[in-house]
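After this line comes chain A, so read on.
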Amino acid sequence: MNYVVAGYSIVLGILFLYGVQLLWRRRRWTRLVARVEASRPPVDPAPGDR
Partner candidate 1 sequence: MWRDTVLVAGKDLRIEARSRVALSQVVPFGIVALALFAFALGPDRAPMAKAAPGLFWVAVLFTTVLAVQRSVSVESGDGARDGLRLSGLDPAGQFLGKLLSVGAQLVALEVVLTVGVVLLYGARIEAWWMIVASCLLGTLGLAAAGVLYGALSAGLRVKETILPFLLLPVVTPVLLAGTRIWQAALAGGTPSYGSPWFHLLIAFDAVYLALGVVVYGPIQESA
Partner candidate 2 sequence: MTTTAAATSATTPTAGPFPPGLVQSPRMIWTTRIIGIAAAVTVALTVWLGLWVTPPDKVQGDLVRLVYIHPGVAWVALYLAFGLAAVSSLLYLWPRTRSLFWDRLAAAAVEVGVVFNVCTLISGSIWGRPTWGVWWAWDARLTLTAVLLILFLGYLTLRRVPAEPDVRAKRCAYAALFAAVDIPLVHFSVVWWKTLHQGATVLNANLSPSIHGSMAWTLLLGFVALTLVFVWMLLVRYRIGALEDYLGTGELEVALLERRSEGADGLAAAGAADVTAPDVTAPAPAATATAEVAR
């Protein structure tokens, strides 16, 4: 039974940690993109174009 508990904890632990890492990466990149976008001058569409 010890093996079973170890197996479950390690596998689910890895998946959980990776999931957390994914969420953290997404948050970091989202903020980065937001900041880069905010620092750029607004893009004006060329007049007369559809």
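Just so we're on the same page, contacts are C-beta pairs under 8 Å (C-beta built on N, C-alpha and C of every residue); 3 or more make two chains touch, one makes a residue touch a chain; residues count from 1.
How these were chosen: all candidates are chains of the complex that A comes from, given by their letters.
As the structure is a computational prediction, the values presented were derived from the model and not from experiment.
Student: Given the candidates 1 or 2, which is the one that touches chain A in this complex?
Tutor: By the stated definition of touch, the match is candidate 2.
Student: Could you please specify the touching residues of chain A with respect to candidate 2 in the complex?
Tutor: The touching residues are 1, 3-8, 10-12, 14-15, 18-19, 22-23, 25-27, 29-41.
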